[in-house]
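Note that one protein chain of the assembly has been removed; the remaining protein chains are unaltered in position.
Here is subunit A:
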Amino acid sequence: MTIKEMGEDQRRLATVTVDEDLCMGCQKCIRTCCNDVYKWDKEKRLAIAAYPEECVECYQCMYYCPSGAITVEAAQIAFYDPLYDRLGLND
């Protein structure tokens, strides 16, 4: 399969959400994320998970968030698995 034929496989992406009611705007998630998942929303003065496709599921943001506003749901297929993927065993 070439990239031109490849659709976005949502099963390979983690889901990252920030609960707006709980977020206090401390920006700890923005600072701890090593892959630039979060962005500062200037108007709402809250963090938003702007680029969840970058998430590598290290859970540092969830760990540091003082108000429990962040939820990281692991991708259904977590990584490029050379043993099982190509045989369709992870589908």
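Rule of thumb we're sticking to: a residue touches a chain if its C-beta (ideal position, glycine included) is under 8 Å from a C-beta of that chain, and two chains touch if they have at least 3 such contacts; residues count from 1.
Assume contacts and distances are computed from a predicted model.
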Omitted chain (choose from "NADH-quinone oxidoreductase subunit D", "Energy-coupling factor transport system substrate-specific component", "FAD-binding protein" or "glycine dehydrogenase (aminomethyl-transferring)") - UniProt protein name: "FAD-binding protein"
Chain not shown: contacting residue from A:19, A:36 or A:73: A:36
Positions on subunit A where the hidden chain makes contact: 2-4, 6, 8, 12, 30-32, 34-36, 39-40, 50-51, 53-54, 56-58, 74-75, 78-84, 86-87, 89
